[in-house]
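One chain of protein is taken out of this complex; the other chains stay put.
Moving on to chain A:
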């Protein structure tokens, strides 16, 4: 259980985290979403007592991290920036961590096996590890103390598709064992597959804290309607806009309508005797929900050049 109350962090004039109050509960994967610079990593560093909050506090299992005597047994964390000595082997790194918390050396071999690092990879100096292997080493460190709370900052960063699936399964399995799992990611689609609940940040502020379905539902449903006749389509568009809907052309004969229900679209078409070939409601994707939530708070907005945000 992670409890944040009024958590605030300023760096000079930048407000990295702004009065964040949220509980992250056990037994589920909580996705921590937000655009670049939203304050996800800063929040995680404050939970670990690495950054001092400007105001408010972060508690793990009811206590500030800095007061924990054997923290690796309570919280496991993978941070975004690597914190491994470049010349030290991954194994030595884990052994040092284990020693500090009285964890037996065989546990190091266990977690190395869990993350799929073989003896050869674990014996290499950390600087010789690929990005993905480095991530696996970081995850191994998080699992070392078998903690009830886990935090992963961008865990799939640098992992191949196999690795991504593995992290997803690992996060789910850990939550399934009743642990608190907080995972930050940019990959909205990834969160849709991994998380049960979402905490969405934008410019340090809490934008959403809800089950994933609710966030998606909040973004509203989309209605797709196909009108074969051009004139009819123009008439229907006018009626829909008058009814407060947003209408966008979608292919040669279809419209994407948001802001009204499918039933309403059907009724409006019926009133005018407009012939329809398709009328379907589509739930918004998490990606669309995310875009809608963070639209106003994107710090480093790219100028659209045709590429999408996948």
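FYI, a residue touches a chain if its C-beta (ideal position, glycine included) is under 8 Å from a C-beta of that chain, and two chains touch if they have at least 3 such contacts; residues count from 1.
Simple rule for what comes next: contacts and distances are computed from a predicted model.
**Student:** Assign the chain not included in the display its UniProt protein name, restricting the answer to "ABC transporter permease", "2-hydroxyacyl-CoA dehydratase", "Fe-S cluster assembly ATPase SufC" or "Xanthine dehydrogenase family protein subunit M".
**Tutor:** The chain we cannot see is, by its UniProt record, "ABC transporter permease".
**Student:** Decide which residue listed in A:111, A:156 or A:195 touches the omitted chain of the complex.
**Tutor:** A:111
**Student:** Given that one chain is not shown, which residue among A:32, A:65, A:152 or A:290 touches it?
**Tutor:** Checking the options A:32, A:65, A:152 or A:290, the one contacting the hidden chain is A:65.
**Student:** Pick from A:15, A:59, A:95 or A:243: which residue touches the chain that isn't shown?
**Tutor:** A:95
**Student:** Using the touch definition up top, pick the residue from A:18, A:51 or A:222 that touches the left-out chain.
**Tutor:** A:51
**Student:** What is the set of chain A residues that contact the non-displayed chain in the whole complex?
**Tutor:** Those residues of chain A that touch the unshown chain are 45, 48-52, 65-74, 77, 79, 81-88, 92-93, 95-97, 99-102, 110-111, 113-116, 141, 143, 145-149, 162-163, 165-166, 169-170, 173-174, 177-179.
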